[in-house]
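For this depiction, one protein chain was excluded, whereas all remaining protein chains were kept in their positions.
What follows is subunit A.
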Amino acid sequence: MSSATPPAPLTGTTGAPATVPPFDQVAVRVAPGPDLVVRLPGVLLVVGVTNRPTGPAAPAAKPALVGWGSAPVPAAPVAAPAGDAHVGELVALCRRVSAAGSRAPGRRLHEELRSWLGTVTDPPSFAVTAATEDGLTLVLVGGGTAEVPDLGLRLTPAQGEKLDNGTLVLDRFVTWPPAALHLSAGSPADTAPHPLADLEAGAVPGAAAVLSPAPAPSAPGPTPAATMQVRLPAPHARVPLSTVKPPAPAAPAPVVPAPAGHDHAGHDHAGHDHAGHEHPAPAPVAAQPPAPAPAPVELPAPKRSALLFGGPAEAEPAREPLPTPGAEPSSAPAAAEPEDDRPKVKGILCKNGHLNDPRAGFCALCGIRTTQQTAVLIEGVRPPLGLLVFDDGATVSLDMDYLLGREPETDERVASGQLRPLLVLDQTGGVSRHHAEIRLEGWDVLLVDTGSANGTLVAPRGAPGWSSLVPNQPVRLTPGMAVRMGGRQFAFESPHGGF
């Protein structure tokens, strides 16, 4: 557990372009000191607040008040943070860029900083790093430095360029180093950060920030699981997470309702687009053997993955049943007891043995005339009775009963598997939570309005206008019939039955 090194180079060094580096998942340790360390999603800033930019001599405030003796006031640290407007601007800028919600704010931060630096005459010393698609962006100003001690790398503004207003700026995109990255604004970091220290988000005083190289299972056991369990899944969770994650930016859902019940809002994440920053890969802090506490880490992980799976279904509800037509042969029997649980219906056989609607003139499967055959009713497994074509082009194959609505899954018959939920998302809000039911009876498809607030309208093909359904009174859907609920509309089409 302690040296979960294998994953470390995986995401850390190569900066594989396919995925955004899990910037927000790695630990950031803060060394004690007078400056300000700010961590925001995707951004890590160390800014000097000890008035260094204005020159060390200047701050020696001259107490010129008559009658006052000079007190041994540690005036500088106290006054400076509040007073330095540039620090405030800088932090606000970082916050804005981070909140803009890009998955990797590095590039944008880089641009905004450059334009900001152009307007500021004497910017504070700072070092900021932010995630980019394939590495980090680094901006160093004044006394800001970036170091990778393990690899003997060091960057200072002196290696950068000089802006028009005389500010030395180092501003470049770098590969995320495979070892801890120290950022400081120039203050001497005499004390090493505590190995368990970790700043998830927020602004705290500190001399330097140490960005861990790559995701690691650095699960700090004793610390409240609230922080780590979310950001550092156990290694085994890596695979499902990374496969599930990319398509669905359903971020807040996976994070917030985590059953552990931690208060996430307190971490200043509210309002940010979490999706971009929640990265699947775990974060091994290779350098620091973390505290041994496997259990708390592993426990939440499956929960999280479960939630992630739930997420997409909510995000794209109308599409949810789409796979059914194709996947059905395998899924239907799997869901039910094999074979016999499938709904049966009495129909006629075509000459080639396919079950058909007794009213059909031609077999739906092979096209042969059914009228040549003696119409003996035979019970068999019911084929799909047609499909609903929604106004967004989604189709739903009708192989069982459906409950349509805004929150169909809250119905107990859905929970019991008696009805299949069919989520109808409607911007206008005209769709009730449980709006209507589609019932398959024999070879008929019935539509029942289950007492919805705004009602359901139907129009048979060619009808001049809409007619309203009487609640709880089934209506047989005929091919081509259009149904409207709220702002949504779908049509029923069927290969079966008459025309």
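Going forward, a contact is a pair of C-beta atoms (placed from the backbone, for glycine too) under 8 Å apart; a residue touches a chain by one contact, two chains touch by 3 or more; residues count from 1.
As a working rule, contacts and distances are computed from a predicted model.
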| item | value |
| --- | --- |
| Undisplayed chain, where the name is taken from the UniProt record, one of "AzlC family protein", "FHA domain protein", "Molybdopterin converting factor subunit 1" or "Glutamyl-tRNA(Gln) amidotransferase subunit A" | "FHA domain protein" |
| Selected residue (touches chain absent from view) among A:Gly118, A:Pro188, A:Gly202 or A:Gly367 | A:Gly367 |
| Candidates A:His86, A:His354 or A:His434 - the one touching the absent chain | A:His354 |
| Full-complex contact with the absent chain, from A:Glu111, A:Glu161 or A:Asp391 | A:Asp391 |
| Contact footprint on subunit A, counting only the chain that is left out | 322, 325-326, 328-329, 339, 342, 349, 351, 353-355, 361-369, 371-381, 383-384, 386-387, 389-393, 395, 397, 479-480, 491, 493-495, 498-499 |
